[in-house]
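One structure, as structure tokens, below. Some questions next.
Heads up, one of the protein chains got dropped from this complex, but the rest are sitting where they should.
Each chain gets a letter, A, B, C, D, E and F, in the order it is written, and its residues are counted from 1.
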Amino acid sequence: MIKPLQILNQNINNQVLVELRGGRGYRGILDGYDPHMNLVLRNAEEIMGNETKRKIDIAIVRGDNVIYISP
Amino acid sequence: MIKPLQILNQNINNQVLVELRGGRGYRGILDGYDPHMNLVLRNAEEIMGNETKRKIDIAIVRGDNVIYISP
Amino acid sequence: MIKPLQILNQNINNQVLVELRGGRGYRGILDGYDPHMNLVLRNAEEIMGNETKRKIDIAIVRGDNVIYISP
Amino acid sequence: MIKPLQILNQNINNQVLVELRGGRGYRGILDGYDPHMNLVLRNAEEIMGNETKRKIDIAIVRGDNVIYISP
Amino acid sequence: MIKPLQILNQNINNQVLVELRGGRGYRGILDGYDPHMNLVLRNAEEIMGNETKRKIDIAIVRGDNVIYISP
Amino acid sequence: MIKPLQILNQNINNQVLVELRGGRGYRGILDGYDPHMNLVLRNAEEIMGNETKRKIDIAIVRGDNVIYISP
Partner (left out) sequence: MIKPLQILNQNINNQVLVELRGGRGYRGILDGYDPHMNLVLRNAEEIMGNETKRKIDIAIVRGDNVIYISP
């Protein structure tokens, strides 16, 4: 048994995919997180549908809108 | 009488189906959970309508969007 | 005067109907609940409109989406 | 000055009308409530628009969706 | 500097207008409130657009849906 | 570094513009606030699109719907 936040902890410095409500996603290196699942992503890209919409050096992604996070 | 989180606890390492708002579902092996019903699923697949949309090794599925979970 | 959770407590092992936002309902034997009105239903069926959409052995139904519960 | 929950308390065993978001209402005898304004209604009827949609012996109506309650 | 709840307190027994999400409003004598801005209105009328839709002797109006309150 | 509530505190008795979800805004003299960003506005006007829709002597504007506040 492993808690969701432990999975985040194990994946610091790994690439993760974050899917949000509204058809929006972010892919980037996980630099950090907090208990609300707010995330810090480095070298991130924003994905709408299947297209990369923009590149973002550092993004704080708010946990409220998360559907799932996949390392 | 059994509490919802106990059902999750009994089903660690079993396959569960999670249905979310917006016609989206996940099926996978339950690896963990927390009191907010955030879930860790292993060998998961994302389901939209009746089709498998993608395979996901590990997914943290946020509890906020859950409609029901079925072991 | 009786509190809502007491009604749930009195109906453990009885059939209940749960209506959720979005035109969705569940009918099944109440196996348990928690203070957030998350429910455990056994021998449940999912109802959309007036049709049984699927049978579910055990369902954890999240309290957030509940409109009403009727024993 | 009277607090909203006191009004509920004074109306135990009286008929109340509960209007919810989404054009839905319930009318019934108030059997109980909790601090979240979750209500227990007895001999209730569900109202959509101006029509009685169904009769419900006992209904736990979740406070989250309430717009107003009128004794 | 005056806190929002103090304004409510000063207007007990005065007429207030409450505007809610969804184009709905209530006008009535303020009989009470709680820290969630749930209100008790006496001799109230429900307003949709610019028309009085119905008269309500006592209404508990839930604070969640409030946009603004005006004494 | 200055906290959001300090900005509100510095602008007591100044005119502020409050933009809410749903294309609605309020402009008025800031008389008070609380930690939820509920605001008290004096000599306020309600703005929809670019038009003044109505004048309001005192308005308690609920913080939940706020997008931004600008002194």
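Things worth noting here:
Here is the rule we go by: contacts are C-beta pairs under 8 Å (C-beta built on N, C-alpha and C of every residue); 3 or more make two chains touch, one makes a residue touch a chain.
In this text the structure is predicted, and so the values were computed from the model without any measurement.
Touching the omitted chain from subunit F are residues 1-8, 21, 37, 63-64, 66-71. For subunit A, the residues touching the chain absent from view are 9, 12, 20, 22, 24, 26, 31-34, 38-40, 56-62, 64-65.
The rule is short, and it goes like this: only the chains that are shown with their structure count from here on.
Judged by the touch criterion defined above, the protein chains link up one after another in an open path, with no loop closing it.
Chain pairs that touch one another: A-B, B-C, C-D, D-E, E-F.
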